[in-house]
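Note that one protein chain is taken out, while the other chains of the complex remain in position.
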Amino acid sequence: MKSLSQSQLKRLTAVHGWSGTVLGLLLYAVVATGTVAVFAHEIAEWSVGGAKNHAPLAGGLDGKIRPIAERMTKGYLEEIAVWATAKGDLNVFPHAHARNPDSGKIDNYGTLFRLDGTTGAELARNEGFVFTKPEWFEASALEDFLVDLHVQLYVPQPWGLILTGILGLSMMAAGVTGFLMHRHLIRDLFVAARPGHRLVTARDRHVLAASWGLLFAFLLGFTGSFFSFAGTVSLPLISQVAFGGDQKAMRETLFEPAVTPDPRPAALTDLDAVVARSTALAGAPVRFIVVDHYGRADARINLWHMPPQGSLAWVRNVFDGTDGRFLGVKPRVGRQPSAGSALYELIWPLHTGDFAGTLSKAVWVGLGTAMCYVILSGMQLWVRRREDTALWRGFGRAVTTTAYGLPFAMTAAAYGFFLSLPAADPFYWTPMGFVLGALACIAAGVFAGDGDRLAQRFRRLLGAACVVLPVVRMAMGGLGWADAVVQGQGAVLSFDLMFLVLGVLLFRWATRQPHGRAAGGPLPEPAE
Amino acid sequence: MTERLRRALDARPRLTRWLLAGPGAVAAALLFAMAMPVWLPKGAAGIDNIAFPLVLVPLIWAVVFVYACVEESLLRCTAVMCGTAAVCGLTAAMAFAGWI
Partner (left out) sequence: MSILAIVAAVAASSAALAYLAVGDAKRRRVFGLPPLERKAWQTWLAIAGVLAPAVFLLYGGGGAGFVVWCGAVSVAGWALAATPPAQAAAMGRRVTGGMAAAGRILRTMIRAARGTEDTDDRLDRLERRVAALEAALAHHEPAAKPTAPRRRNGAGGKTEMPQPSGQ
């Protein structure tokens, strides 16, 4: 590669440094919450005390869904969506599409039934624009909050998505500019941070973590910004050109299977037989089912399966609704397999790590943690170079406060969830717990010591919060360990143990000797 | 005229760079993606020319952004980006109007 001139390097350094500094705290928030959200489903299971039924979609569906569909008005039979909650309950949602007066957009409108996953007994029923009310279809307010925090930083649509999309672009830009700036990437690949607490040590730490995580930093930024912008910006613009602005033609070409309308009445085939056959064909459990046009001759049954072993992409099987004939695998985009669809199908698994069970998710958590380290070490390096200025010393405190405060606030959200379970609305108190936790950390950051003492105090605070959390969970009526073992609720045990271990490790880390250097004091040595 | 444009751009290098790497890169990337369905092959399912630009928009932006940062000559950078945006914009407009 041709080496860059001084002016080019200077520009790249400015772009890399300033974008990282201005957007770094928000980027850290997105990456840290994303790291946690990798295990969103397991967090949901842990928070609700485990799933009563781990495979409610595996069988016995026909007897639960058909009675509901038979008594529904025909208008709601346009689609029937079926999926499981974290508690192992079944959500059955016959619905149509109508314009939501609040948002002005076309939304799903119908009646949502929550059924016991084993017996089919009706647990709850709600009617309306269901997906605007998470308390109707989500089992865990904690999961809902943590995912929303990552996807749009809890900022209302569409601004939250645009914000996280910009942060994804900035992560890509930081990765590329950092790569171009670092002239000896391969040569320095095994150079650990030099001993001592000099500025070059801070630089080494940042560069090493960034070098090893470069590929995934770019990939995660790219896929993240795709999710943010695809629906809001890219698709509307591209469809204007490709389909002359005809959104219906665009949807039918890209996403919906070709079906000749046939409104003649016809009974739906045995759903359980279809589920069994689809599962055998896909080689993976089913996660989501949609029955189109129940009770008509043009009925279709769509089943979405987890990625089969060795594969990255989810599988969507389509069956004829009247005779159960297998109609084929529907790609994510288009009506038959293609390179474009294959590329599109990679985005979700590459971003979430949700394709090979706990192993891939664990690796993605490792990658997310590495990304967090890169972001924080970069901001710390920036601050170290400018420590003679009060403004940047203050920013340094903000970095420390955010670095520990965000995980603490997420833990506080969990406290808000568990403490509100008996008698309050967890969908209100979970985000409120986050806010209160964040405010507490900001107050600590402002008043409680500086530099290393501040970091140590935060570690103790976070450690204590982690250790006490499983106790609070059980005290609020959560599943005990003995029952968790008997019922095979691995998520409950794993997360409790993880919090205990994390808490202990944080305490041990907090008791380690600080650097011995006064915080904010300038170093009497050059930067490099 | 070229010399006058070069002087105008070099008179405010920082502003020019900001405009090129900021809104310029976003506009160029989006226009490039909008024009891609016209010249990309449709593929086996007839949708590759839409799926590829849809997925690659962030990557296209990254390429344009880095180019805007690295290109030494502001005149060349402006010419390349404006030229690309103009060609792609024209292509997209003609496709939208049904002329191609």
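As written, the chain order gives the labels A and B, with residue 1 at the start of each chain.
What we mean here is this: a contact is a pair of C-beta atoms (placed from the backbone, for glycine too) under 8 Å apart; a residue touches a chain by one contact, two chains touch by 3 or more.
Just so it is clear, the model here is predicted, and its values are computed rather than measured.
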Chains in view touching the one left out: A
Which of A:187, A:248 or A:264 contacts the chain that the document leaves out: A:187
Full-complex contact with the absent chain, from A:115, A:208 or A:479: A:208
Selected from A:367, A:383 or A:492 as touching the chain missing from the view: A:367
Residue of A:216, A:243, A:319 or A:382 touching the missing chain in the full complex: A:216
Residue ranges of subunit A at the interface with the undisplayed chain: 187-195, 205, 208-209, 212-213, 215-216, 307, 309-312, 349-350, 353, 355-357, 359-360, 363-364, 366-367, 370
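Everything below uses one rule, namely that only the chains that are shown with their structure count from here on.
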Inter-centroid spacing, subunit B versus subunit A (mean Cα positions, whole Å): 32
Complex interface listing, subunit B residues touching subunit A: 17, 21, 30, 33-38, 43-55, 57-59, 61-62, 65-66, 69-70, 72, 92, 95-96, 98
Of subunit A, residues touching subunit B in the complex: 4-5, 7-8, 11-12, 15, 168-169, 172-173, 176-177, 180, 221-222, 225-226, 229-230, 233-235, 237-242, 244-245, 253-254, 331, 333-341, 343-344, 347
